[in-house]
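Missing here is one protein chain; the remaining ones are kept as they sit in the complex.
And now, chain A:
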């Protein structure tokens, strides 16, 4: 192993105090060491995780610039960078700042939230198919959000209703599958059933109202970034930041939750409590994201898959999954806006067309462990 400058500083620190034996970082890790008032501190960073996160971030930034520059009016990439600071011509400024930037923010945040919710749910259920979209939580949130728009007696803001819907669907799915555990395919099919009921309820609600109201609610039923309710995005950003921080705090427990319950609790985790926290976090993220973009659940499957295939199997790749989800969502919406222009394909359809074969492939390849 090549000695790195960081490591040599550790060695120097150790040689100053001979009773400390320097520990080489495990293979594939970087050790960041520094001195503070409380003594020597060090952090182990997995090299591969760092590379993956940086790479995904770079890809995401690249995709964002593309997203801002392509469309019915093309703005050159350099002009985009200028327009971001308000230094391009008026037209480019307007298109980039007023039209595309909010939509880019919505795409990135919903993608990250869906993917984060997906990887949390997969880890929780120890089942890689158990994403919120597949087990019906998206549909529950959609049904409730549509209900708030068409106004069945209650008129609460869509995000609150979507949260309530996501919670209801989660309770139903987990309750109905209670006897069979979450690992088998039974859990998933029970979730598909719950999702079908909520899908039908959405149709029922849409059939009851006048055509204009139904049109206003239509984006929720397929998943689109075109009609974002005001205020929902701000709530989502807040939720996403809090959710990411919480997920990173839970990361260590998540790594252990992948093992059997007995193993995990033997290693010192309060399994039930952690499960509940992870479930709540996942459901909340799904609800907030659905309130912005409707059910684009496939991102919750694709994002974690990408992150997992890039990362090592040591931990749960939380940030990588969120970044991959944001990347996928931005690319999907970009494709939806530009491929068949002037017609716009809702982003939910793009992700379904891409994600469907992926799901089939997961099902058909030889069985491995599910996390």
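In this section, contacts are C-beta pairs under 8 Å (C-beta built on N, C-alpha and C of every residue); 3 or more make two chains touch, one makes a residue touch a chain; residues count from 1.
One rule holds for everything that comes next: contacts and distances are computed from a predicted model.
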When one chain of this assembly is omitted, its UniProt record names it as which of these: "Phosphoenolpyruvate-protein phosphotransferase", "Cytochrome b", "V-type ATP synthase alpha chain" or "Iron ABC transporter permease"? "Iron ABC transporter permease"
Sole contact to the chain not displayed, among A:45, A:238 or A:353: A:353
For the full complex, which residue in A:81, A:222 or A:237 touches the chain that was left out? A:222
Going by the contact rule already stated, which one of A:125, A:188 or A:316 would touch the omitted chain in the full complex? A:188
Of A:56, A:92, A:129 or A:169, the residue that touches the missing chain is A:129
Spell out the interface residues on chain A facing the chain that's missing from view. 129, 176-177, 179-180, 184-186, 188-190, 192-194, 196-197, 199-201, 203-204, 207-208, 222, 340, 343, 345, 348-349, 352-353, 356-357, 359-360, 363-366
